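With one protein chain withheld, the remaining protein chains of the complex are depicted in position.
Labels for the chains are A and B, by order of writing; each one numbers its residues from 1.
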Amino acid sequence: MSQAVVIGGGPNGLAAAIVLSDAGHDVTVFEARDEMGGRCHILGDTAGVQPWALKALGINLERDSAEPLHHATSGTLVTVDDAVTGVAAWRAEVARFTGLIASLSSAPPPDIRQDAPMFALLGPAFAGLKLGRAGALELARIGPLCAEDWLDEWGIPRSAQAALCAPALHGTWMGPRSPTSALAVLFHTALSSQPIKGGMAALLTALTARAQALGVTVETASKVVDIQVTDGAVSGVSLADGRFVESTVVLSTVGPKSTLLELVSAKSLPLGTEAFVTHVRTRGVVAVMKCQVSAPIFGGASHVVVTDDTMSLERAFDDAKHRRLPASPALDVYQQDGQVSVLAFGAPFDLEGGWTDEAKATLKATLFEVLSAYIDTGLIEESTVWTPADLSEDFGLDGGHLFHGEFALDQFLSFRPHPSLARYQTTIGGLFLGGAGMHPSGTFTLGQGVLAAQSV
Amino acid sequence: MTMRTSPFHPKTSALCASYAWKEWAGYAAVCHYMPHSEAEVFAVRSTAGLLDITPLYKLDVKGPDAGVFLSRIWTRDISTIGRGRVVYSAMCDERGYVLDDGTVARIGEDHYRCTSSEPWLAWFLNHSRGFDVEITDTTDALCGLALQGPRARAILKGITEFDMDKMRFFRMRKTTVGGVPAWVSRTGYTGDLGYEIFCENQHALALYDAIVAAGEPHGMIPMGLDALDVARIEAGFVLQGVDYISAKSCLIDALKSTPDDAGLGWTVDLDRAPFIGQAAIRAERAAGPVWDLVGLELSWEGLEALYAEAGLPPHLAPEACRSSVPVYDLDGEQVGQVTSSVWSPTCKRYLALAQVRRPHHYLGTELFVEYTPMFERKRVSATVVEKPFFDPPRKRSVPERPAPAPAEPAPDPSEEVAS
Partner (left out) sequence: MSEKYDAIIVGGGHNGLVCAAYLAKAGRQVLVLEKRHILGGAACSEEIYPGFTYSVCSYVVSLLRPQIIRDLQLSRFGLHVLPLESTFTPYPDGRSLMRSANPDVTRQEIARFSAKDADVYPLFGKAMGQLARFAKPIIDEKAPDPMSYRPAELMQLLKMGKRFRDLGDDLALLQYKLTTMSAVDFLSEWFETDELIAPMSCSGIIGTMLGVKSPGTAYVLLHHYMGEIDGSSRSWGFARGGTGAISMAIARSAEHFGAEIRTNAGVANIKVKNGTAQGVVLENGDEIDAKIVISGAEPRLTFLGLVGEKELPDDFVTQLKRYKLRGSSGKVNLALDRFPDFVARPGSGMHMRGDISIAPNTDYLERAYDDAKYGDFSQKPFMNIVFPTLMDRDMAPPGKHVMSIFVQYAPYHIKEGPSHWPEKREAFGDAVIDTLSEYCPTLKDSILHRQVLTPWDLEQEFGLTEGNIFHGELSLEQLLFQRPASGWAQYKTPIRKLWLCSSGAHPGGGVMGAPGQLAAKEILMGGAC
């Protein structure tokens, strides 16, 4: 039985702890905040949680039957379902690639370094072959497209496109007119099935219970401030309260940047490691509002996208790109048992002038204004807003990014966050990375913690 | 667009009768002041030569972590050098290939100054994360002169505040020279007794005048890069870009050199805290380095014979040659290349620096070097000999008693001066 430390008590931290504990380690999870759960408290989309991940964790959760996608656009609430032009055919197209994407996302990414054994590429090559040459070529063609062009090809109206794109763009630094945004939409859609019954709250409860059952020790209000490295291997972690905890296995679920650039002192980082980690792009463009509602909004729909069409989605991205307060952010609203989570796309981490109280208040007012076109905002009680700066401060998210790092063609799969780190092991003995900044990416999957822990 | 000039330019250009300049690190630098560099070479070995070394790239590193930081960058362990000491070192990339060679001086408790042939500010900054250091490129903020030759100490003694008799080899001191605040180090690139003096640009002209006034009675003359080239080959010193190429500039690995390849293996303090290139150098040494940089002496009889064959008297100008020519083993297989060579007026021998494949690097190994007296390529025999070729005791010695005052007349530079 060896002592293992998991840094971060969010979904990936709990998942990693469960897997490690199940494998025989004596696991302690250190969470900086006062409560466990991390991003479970602010995200709302559980449709991407992978069944294989839950199985590996020994957790059984019921799924809700799939609900149509609700879209609040130009003053009305509609559904984006197969009745909308092109949507059915497009979904069938996505289904064509789902097998490949799902299989890639359920295993560590292939090792593409020069001295990696060639058979590392056989798995994905095989999966690619199942697509057939035409399918593989089509995937290569779609990847670089912008989402709008791709969805135009299927004849989907621009307003419905916005509903299909918006949830996929949170983890990116792209708008629907950005090249490669089609890949982001493809991955997000392919990885999403049905939401978990009970939403994020149910997921968190299940994770916590399972961890407890396996004897995992969890400590909240315990921020790790340093990872001690001796002779090229981890020897333990230091906490904010001054304690030092010995351990030869440390699995960090905070971002790769925070882990390798802040928690590990620069002097003990193996030469050459840090250079590329500084380049990992983590530009957060999403602000979050969590609130309670006294009565169901949007007719009780569990997920509503609030934005007019791809042009307004693009303008929201432009606001973030130019470091402005979003005039009309695109909203992703998740509703579960009176708890509402609003993800507002268009709020830049590096806002010009900084996230002052005034800026935050303006943002909040904007959110209410956008919502007021569709719901009675008087139903909203107790709302908390996290700007990207708050997300960074409170949840320790690099750049305020909800996924610890942008999804991009050079920051996904074997490249996430870098070819030499993509398989969860660092060059420091015993130090592993297992947060959202790792593979798989594209949506909230719960896969990173599991895969990272399995690689220990 | 005109070339940049050093703060000493008004003085040096007035003295450059030959109008022979070349570009050095973006600056205009004198090749030779006299119509030929011979007189300057003789001055270095008999009296003293004064060279403008402003174009050297300089980086100042300050801060509590300066020593530790620099130890990561350089192959020498910088963290152990004391105040007032200077070391010569190489600097490698992660794969163990040499990027540059230069000196590191510990000017103050937490203040070091590095000199090099290429600019390295970005390299230093990129590797300084997490170290409490402040890195400044002082290349253009400071100007420098090298005073080299047997009379160098005597010349400076009269005009420096610090007692130059007490300055040991590879030590340095902040003092005044001719009333001007300056950093003086007993270092140089000629392999002789000599000093390098740096000061802030506004003092340049005053410094130059002071040294010239003190030096003239001793027979000091201004010296250009051509003479320096001859002297440094005699001293067995490698020149980046000539005897090895910085890995930064190489498009392919075959052109790069490890410290052992470039004859700089002795600068590597291997077993200590990690430094850039350490792992690679360890691996290379375990497998066995491929090349070495050796000193060769070409056979005088052989050269004479080649010229005689062509019906010519031997014509060996005392000018350094940087043309790379092949080196062959006794079976005629090419085993390396000469990178620098010169007929040494000081040693009266034909000397060369060459990169050769091991095991042809052992002292006494007989080899052939390509030589072209007339338009046909010939070969002359050469032997691997000790470096440095010229290493006078005065280079390192400290006087037992005060040095004589400059009462004797300046010696005739054309006379041979015994070391």
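Here is the rule we go by: a residue touches a chain if its C-beta (ideal position, glycine included) is under 8 Å from a C-beta of that chain, and two chains touch if they have at least 3 such contacts.
Computed from a predicted structure; not experimentally measured.
The undisplayed chain touches these shown chains across the complete complex, A, B.
In the complete complex, the residue from A:7, A:29, A:87 or A:145 that touches the missing chain is A:145. Screening B:63, B:119 or B:392 for touch with the missing chain picks out B:119. In the complete complex, the residue from A:23, A:89 or A:409 that touches the missing chain is A:409. Think of the hidden chain as still there; on subunit B it touches residues 1, 4, 23, 25-26, 119-123, 125, 137, 248-249, 251. Although one chain is not drawn, its touching partners on subunit A can still be listed: residues 113-114, 133-134, 137, 140-145, 149, 153, 174, 177-180, 279, 281, 311, 314, 318, 321-322, 408-410, 415, 418-419.
The working rule: only the chains that are shown with their structure count from here on.
Centres computed as Cα averages put subunit A at a distance of 57 Å from subunit B.
Against subunit A, the residues of subunit B that register as touching in their complex are 68, 72, 94, 126-127, 129-131, 274-276, 278. On the side of subunit A, the complex with subunit B involves touching residues 261, 265-267, 269-272, 274-275, 278.
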